[in-house]
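Excerpt of the complex: some chains, original placement.
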Amino acid sequence: MPKQPIVEITRVLTFAASHRLYNPDWENERNDEVFGKCNNFYGHGHDYDVRVTLRGPADPETGMVINLNIVDRITREEIVEPCDHKHLNHDVQWLRGINPTTENLAVAFWDRLLPHFGEALYKVRVQENPRNWCTYRGEKG
Amino acid sequence: MPKQPIVEITRVLTFAASHRLYNPDWENERNDEVFGKCNNFYGHGHDYDVRVTLRGPADPETGMVINLNIVDRITREEIVEPCDHKHLNHDVQWLRGINPTTENLAVAFWDRLLPHFGEALYKVRVQENPRNWCTYRGEKG
């Protein structure tokens, strides 16, 4: 088979959730200093926007890297359903003990999707609001 | 003074907050039935968008209905500062006992702004996310 174009496809999904940013090993004073109003005891919330990007050759038979229905289904099962209308610090088993910054969420979501998409997984972007987001590409250093 | 054009000006402000929808007089079962996943115990959250519309003649000396800095300052003091990065069911004194649907928030916000703007206050719109909002114009019936 001749070489195929390598493309990136992105799917956007959203969920609404609460979170509180703090380090449980610190005094509340230090948490306030570092996390400010994000350390509110009962939490606050966002309309999260998650963008999953897969990269690879477009299959010449379908013209697709992967069927978006599959991307949709997996992202819903692994991320949207567990997190939507939830408090991320209390309600999501696999986020226990994780401070839900966009950085940590992007890494946690990547780890949930990687077993499904393998090396096709290229980028996960987590947005708290249109002025603030984090992108993770699976790099460590 | 000759008649002046009557215009409407709108200012948009945003805040991030948690809320839980439920009626404390009901069994949890009924709350689940009516409010579904919005009844999650720890709440969930949104990036709220509040639009305040004032209506009146443009002052011929300034070309303004009212200085937007004033609209901004009052809306910040009355709505954004008390609600931003808060859980609306727990943290906001003047929302105690109010089920924080967009409908009830729109009315509560109107009531906060009315003493400042009087009959110039024309419309308050509260948006939970870009697919879902409520508008209140001060009518009762």
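The chains carry the letters A and B, assigned in the order they are written, with residues numbered from 1 in each.
Definition applied: a contact is a pair of C-beta atoms (placed from the backbone, for glycine too) under 8 Å apart; a residue touches a chain by one contact, two chains touch by 3 or more.
All figures in this text were calculated on a predicted structure; none of them were measured in a lab.
For this complex of identical protein chains, the structure file gives a whole-complex count of 6 copies, while the figure shows 2.
Just so it is clear, only the chains that are shown with their structure count from here on.
When the CA atoms of chain A are superposed on chain B, the rotation angle comes to 180 degrees, reported as a multiple of 5. Taking the mean of the C-alpha atoms as each chain's centre, chain A and chain B sit 30 Å apart. Listed in rising order, the residues of chain A touching chain B in the complex are 14, 16-19, 37-38, 40, 42-47, 84-87, 89-91, 128-129.
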